[in-house]
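Here it is, the structure, as structure tokens.
The complex appears here minus one protein chain, its other protein chains still in place.
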Amino acid sequence: MLAYTIKRLFQAVVVLLVVGLVAFSMFRFIGDPIDNMLGQEATQEDITRLRSQLGLDQPFPVQYVKFLGNALRGDFGVSYRQGRPVAEIIAERAPATLELAAVSGLFAITIGIAMGVFTAIRRKGLAANIIMALSLIGVSLPTFLIGILLIYIFSVELGWLPSFGRGETVKVGDWTTGFLTESGLKALILPAITLGLYQMTLIMRLVRSEMLEVLRQDYIRFARARGLSDRIVHFRHALKNTLVPVITVTGLQLGSIIAFAIITETVFQWPGIGLLFINAIQFVDIPVMAAYLLLISVMFVAINFIVDLLYFAVDPRLRDDAVTAGET
Amino acid sequence: MKRLILGSLLFALAGTAAQAETFRWASVTDPQTMDPHAVSSAPVLGFLNNVYEGLVRRDKDMRIEPSLAVSWEPIGNGEGWRFKLREGVKFHDGADFTAEDVKFSYERASSEESDVSSWFAPVSEVIVVDDYTVDIMTKQPNPIFPDSIANWMIMDSGWAAGNGTERPDKENGNFATLNANGTGAFMLSERQPGLKTVLVPFDGWWGEAEHNVTRAEFTPIQNPATAVAALLSGDVDMINPVPIQDAERLKARDDLKVLQGIEARVIMLGFGHEADALKYTGDAGKPNPFKDPRVREAVAKAINVDAILATIMRGNAEPASQLVSPAMRGYSTANTDRPSYDVEGAKALLAEAGYSDGFSFGLKCPNDRYLNDEAVCQAVVGMLAQIGLTAELDAMPVRNYWPELRADNYDMYLLGWSPGTFDAEHPIRFLVTTPNTEKKLGSWNFGGYSNARVDELLPMIQSEIDDAKRQAMLDEVAGILQDETVYVPLYVQPLVWGTGGNVELTQRPDNFFILRWVNVN
Partner (left out) sequence: MTALSAAWQSDFMWSFRRSPLAVISFLVVMALIFGAVFAPLIAPHNPYDPATLNLLNGFTPPMQPSAMTGDVFWLGTDGQGRDMLSTILYGMRVSLFVGFMAVLFALVLGVSLGLLAGYVGGWVEAVIMRIADVQLTFPAILVAMLIFGIAKGFTPVHLRDQMAIWVLILAIGLSDWVQFARVVRGATLVEKNKEYVQAARLIGRRRSSIMLRHILPNVLGPVLVIATISLALAIIAEATLSFLGVGAPPTQPSLGTLIRIGQGFLFSGEWWILLFPGLTLLALALSVNLLGDWLRDALNPRLR
């Protein structure tokens, strides 16, 4: 186990380095930061001077090594656009994204499992079939359109929920939270649904098919034969056994929730790191982009790593392949 | 824990109570810094005009009026300008405003680290005569100098020294990036970059308040549809800009108002004048037809500006005949005609130039810089197709656009120009004069247009004190540009703001939002 852990850890580091390299090499193709930093009356001299000040005139490998060295010490540089340390900006914005991701994750899991169980138990029922078909609508439209339609219906036409932003936030230590105010909670609803809809559908379908699978197993038949009530059979036995794959998939999906937050945050002007990243692209704010990508990578790799270890512990024969083998 | 929730509930209640008097507005871009000398961009300068003040300022009609200076007059035969300063003015932190602050702000704004140093290129020296008199000496007579410094904002020298921000630092930032201490009608009370910036009225302001705002909150909203939704649902009191297509619908509603005006920015088509060959499409490598003024004129005639304005701009913009709008100083009333839309005439001109079969070329266009820029370019492609010219459109975000133009990667391009000085001299200096890095001339003349007479006229315009003579020279340049179709001016970009029905405010052509003219009823 230890040897395997070390080996995987080593691989994870290599993965991160490659990610960093790829991410870093893309910046030169995104655009030129200089024009966004200087006004329309800047001269060629100003441009050259700024370029060398930022180290952009140095060869690419030098820039990369420098970036890595600083990143290891937790120094992600200073945002070109805001003129503030990137680490500070990200720390400021992360709570918004994490709270949004947590709420939409929760939404996806609870509603997803409930609907999954329902559609599995009433497999042939009309309601279950309608839910199954409807759930596909959510994944058959692009996220941004769903978000805008929700704003149109619930903010503009009905006037129930705010159209953008996080509402009033409260500072608890270094963390700003929207959970403690009414406007903060209201502001969470539409973005959370927009972001969680896809995952909800995924979980619902996964639970349903796992449930159907389990319900066919012999021990469930025996349980029924023993005269246990449907409720106990469904929830104590069947559901429990479907949860392992659900947890795994949910874990992996956590990362993509945060990545997909880019779109939701843009539509709802949600002040998280996804919006920060989009802004950074717009203004070619290389330090912010680099830090964001590295952060996301660390998170994905960490999740992958943990999932791998779990699988190794459960079934050394299969290791990581079963993660998505069940359903996609 | 219980206490925390209770506390935050109270906080939330207090928050809603305060919100009733709060004016909330939204725009696409967040001002990236609170430092008035670090970045020369409209969002920054416009926002900071509410917090900082200059020696002079612009009134509702863009005329220069006294601000921190009460009067000014030329010195001698145009060696410089003498400014009499307003007495009894306080900065937000309580410090007194004196001539030393003016000298300091000159040093700060004209330093190498500053982004606005080009405003001070004509200046040779700033002399403190006494506490309330300052002489600003110029290298040559400079009749428009007071006009050119309305956005030069004065910072307190003591505050800057005390907080280590004697020079702007846009790369690493410093105290002035997040904090502000001006003399303006509003004080910065909260700054969360990219999220929210809050201003409150400054009690010690020298002027008389025309507004009734007790608190103003600015939020950037990027997605235009979201901004409109925010205005419609009452989440904000004002948005700038309103997407042009939505203006009519918003106007029709009782609870909303739409303010329209024309901006200082003229949208135009530019050509490669210097390039010997076409660079794009199947005709790449063939001689550059745009060197021929007849071809350029044909392009001008082929474009139905009225149709663009009627559909894409929804009747919200005015056609342009020259590089500045009629609202600018030095606009040439002698050259107000633009080439009429005339497909046959355009074809005839092409035939005359030897291109009766047309040709194909590459058109560059930004897609996130000007209002509906990409749609306008698409329309241009369609109209040029009617006279046999096949334009291949390459539209890109502005972050890729300027480097591309600077590298001469275009055959034709779209450009918008807003003269920072509100004077017709500005575009001549940047867009028309033969490029010269040393003299800092023609830095946006990407096509490399060169005309000896224009080059000769520019310094004369810059130093001519007599308005009539100056105008005659500006008229001559405007005439040359039209005769040779150096650019094809299309239209003056409209300003469209949307507000709640209970909001009164004034829209200025420079698209600056001035909070001290806002009243919420």
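Letters A and B mark the chains in the order given here, with residues in each chain numbered from 1 onward.
As a working rule, contacts are C-beta pairs under 8 Å (C-beta built on N, C-alpha and C of every residue); 3 or more make two chains touch, one makes a residue touch a chain.
The structure displayed is predicted, hence computed values, not measured ones.
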* For the chain that is not shown, enumerate the shown chains it touches in the whole assembly. => A, B
* Asked: Which of these touches the unseen chain: A:9, A:22 or A:247?
  -> A:22
* Asked: Which of these touches the unseen chain: A:62, A:91, A:137 or A:172?
  -> A:137
* Which is it among B:55, B:229 or B:474 that touches the chain not included here? -> B:229
* Out of B:311, B:340, B:437 or B:519, which touches the unshown chain? -> B:311
* **Option touching the unshown chain, where A:5, A:44, A:229 or A:256 are the choices** => A:256
* Asked: At which residues does chain A meet the chain that is not included here?
  -> 11-12, 14-15, 18-19, 22-23, 25-26, 28-30, 132-133, 136-137, 139-145, 148, 152, 156, 209, 212-213, 216, 255-256, 259-260, 262-263, 266, 278, 281, 293, 296-297, 300-301, 304, 318, 320-325, 328
* **Where the missing chain touches chain B, by residue** => 224-225, 228-229, 232, 243, 245-246, 248-250, 279-282, 284, 304, 307-308, 310-312, 362, 367-368, 374-375, 378-379, 381-383, 385-386, 391-395, 397, 400, 409
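Going forward, only the chains that are shown with their structure count from here on.
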* Distance from chain B to chain A - Cα centre to Cα centre, in angstrom -> 39
* Within their complex, state which residues of chain A touch chain B. => 30-32, 35-45, 49-50, 53-54, 78, 80-84, 89, 92-93, 148, 151-152, 155-156, 159, 162-165, 168, 170, 172, 180-183, 266-269, 271, 275-276, 278-279, 282-284
* Tell me, which parts of chain B touch chain A in their complex? -> 4-5, 8-9, 11-12, 15-16, 32-33, 38-41, 112, 115-116, 118-119, 169-174, 177-178, 192-195, 219-223, 225-227, 229-230, 232-235, 368, 397-400, 402-403, 420, 430, 437, 440, 443-444
